[in-house]
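A single protein chain has been removed from this complex, and every other one stays in its place.
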Amino acid sequence: METYQIYSLTSAVLFVIGLGGVFISRHFIKKIIATIIMGGGVFLSFVSFAERDALTFADPVPHALVITGIVVAVASAAFALALARRIYQLTGEESFTKDK
Amino acid sequence: MMIKEVITVILLVVGCFFFLAGTLGVLRFPDLFSRLHALTKADNLGLGFIAAAMALHIGSPWAALKIFSIWFFTLLASSTSCYLIARFQKEKDQPTDRKEVE
Amino acid sequence: MSVLIDIILAILAIYLAFQSLLAKRLTQTVFIFFAFGLALALAWVRLGAIDVAITEAAIAAGFMGVLFLDALRDFSPRTSNNQEKTEAAKDIFSKKNTKSLLLPRVALVLGLVLFLLISLEAIWNIPDGGGLTVSVETMLPESGVEHPVTAVLLNFRAYDTWLEIGVILLGLLAIFATGGIKLYLKPDVPAQDILLRQVILFFTPILFLFGAFLLYIGKSGPGGAFQAGVLWAAIGILLHLGGKPVFSMIPRWLGQLLLTLGLGFFLLLGFILMAGGATLFEYPPAYAGVLILIVETLAAISIAAALTAIFANLNQMQEKPNDIESTT
Partner (left out) sequence: MTDLLTSPYPALLVGLPVLLATLSLFFRTRGKALVGLLGCLLTAGLAIVAFIEVAQHGTVIHILGGWEPPLGIMLRMDSLAAVFIGMTAVVGVFISLYAWQYFRADESGPGEFPLFWPLWLFLWAGLNGLFLSNDLFNLFVTIEVIGICAVALAVLSGKTTAMFAGLRYLLAAITGSMAYLFGVALIYGSTGTLDLGLLGQVLEPGTTTTFALLVITFGLMVKMAGFPFHFWLPPAHSAALAPVSALLSALVVKGAFYILLRLWMEVFGVSITYAAGQLIGLAGAIAVIWGSWQAFMQTSLKLIVAHSSVAQLGYLLMIFPLLILAPGVTADSADWLSPAWTAGIFQVIAHAFAKASFFLSAGLIIMALGHDRIESLRDLVGNMRITAMAIGLAGVSLIGLPPSGGFMAKWMLLKGIFLSGQWWWAPVVLAGSLLTAGYVFMLLRLAFAPAREMGTFKPVPKSLEIVALILALGSFLIVFPADYMIQFLESTGVFGSGIESIVEGGAYGND
């Protein structure tokens, strides 16, 4: 078993944990963290394939994609956090209630 | 050559020991202040030993300078944050203490 | 031996991901999330992706962690109350709801497990595509930089990077759109603590220098605009916490300029070169190195400004509760 295989398998596990977390967690913050975990899984799979395709250096394209992806994911997560805090400020709710 | 490696290993082991002790302290000590005490003192010392081991292992003066500046900045940052946490806790505790006295 | 380290790290990352979602208290969730980010950064170092590791540690774990930590001030005080409330609610509804909730949950978990198995199989059997290492290697001399990741980010796929700088600015605009606060804090709120202030003043030039170093080194090694931008953003955040909110100390136009500089210059440069007959973001190989460095510097400034502003906005959300329902 090679290094990249360990991490590419891990990536699938992380993705599924995040996916489940988005649906099952109730608190806003946990849902947001779950999306970041999902993203972590996806990025890990990119980078593990880059390690597999390494010649003199590891494939730089996935590295660049992942840097872009991380920044994009953080921007959306920060926005989600702002929304969650705003909701808390306005209503005191910390999770979605049935009717809303 | 041998002696250098032996010293490196010894420094690493000592560093790890301090980290372990610090972590144990954080997990086992009863209140915030003693936990902070364990965290700052033991961990900074542990990091110092590991930094020394690494500097010795690499053996170039530039790398040693870099490693020790890492240690120095970590020291500064961690002691400041510990101080702030402790102060916050103290301010939070005081009013309640007074209430209890009254 | 080295495989063992990887396996331990992988298990640690999975464990931390689980724990951060399962933790009872929100504080635990956030701190475990920090640890998860760092474990992931280590995984990236193991995979030889130093750039990604720095970005992960700085933005995903560092910056995002700071935002979550800041959010704790908002959420934690009432968590205990809410828990009681929900527990009370549970008691009332338990008889009705357990059955109706249990079935979809079990189905969901089973579905996820099935999904996991399929995805593991798909990843295990993945054909070897070979990646683009070879084409990057052949084109690298024409890109103007020596570090392949920087070449991809700022030359081969500059369009993605440009859009991404736009996304950061967009994140800030979106946070404005939630309407938490409209005005920045008044500048002269003194830092309450002299030690904190001194340490911040001490760290400011060091962070600035280190950021500039990362920016410059990006040409030939791991580093670049994003990493530098986050470090500079750390200056802004520290100053903000130390009672010197950057955006209320500088004039409005300067703030706007800092925020839009990276995106605007990147695009204008592209348009200017396009007017000369090239395609968008096509740099003449002779000047590519210089142009990329300028673009990166301005991008780093804008990223730093945007991240600082995002933090400042979120940080003040709690302090100035707006009147509810300002608009209908």
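In order of appearance the chains are A, B and C, and numbering begins at 1 in each one.
Here is the rule we use: contacts are C-beta pairs under 8 Å (C-beta built on N, C-alpha and C of every residue); 3 or more make two chains touch, one makes a residue touch a chain.
Computed from a prediction, not measured in an experiment: that's the story for all the values here.
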Touch partners, limited to displayed chains, of the chain removed from view: A, C
Given C:Ala122, C:Leu195 or C:Leu209, the one touching the chain that is not displayed: C:Ala122
Touch list for chain A against the chain that is not drawn: 8, 11, 15, 18-19, 22, 28, 31-32, 35, 38-39, 41-42, 45-46, 49, 52-53, 61-62, 65, 68-69, 72-73, 75-77, 79-80, 83-84, 86-87, 90-91, 93, 96, 100
Touching residues on chain C - with respect to the absent chain: 118-119, 121-123, 125-132, 135-136, 139, 155-160, 163-164, 166-167, 169-171, 173-174, 176-179, 253, 256, 259-260, 263-264, 267-268, 270-271, 274, 278-283, 324-328
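Basically, only the chains that are shown with their structure count from here on.
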Chain-chain pair with the highest tally of contacting C-beta pairs: A-C
Most widely separated chain from chain C, with each centre as the mean of CA atoms: B
Distance from the mean Cα position of chain C to that of chain A, given in whole angstrom: 11
Rounded Å distance between chain A and chain B, as computed from the means of their C-alpha atoms: 31
Multi-chain contact sites of chain C, meaning residues that touch two or more partners: none
Complex interface listing, chain B residues touching chain C: 73, 76-77, 80, 83-84, 87
Chain C residues within the chain A interface of the complex: 2-3, 6-7, 10, 13-14, 17-18, 20-21, 26, 29-30, 33, 36-37, 40, 43-44, 46-49, 51-52, 55-56, 59-60, 63-64, 67-68, 71, 74-75, 78-79, 82, 105, 108-109, 112, 115-116, 119-120, 123-124, 126, 128-134, 136-137, 148-149, 151-153, 156-157, 160-161, 164, 167-168, 170-171, 174-175, 178-180, 226, 310, 313-314, 317-318, 321-322, 324-325
Touch list for chain C against partner chain B, complex: 193, 195-196, 199, 202-203, 206
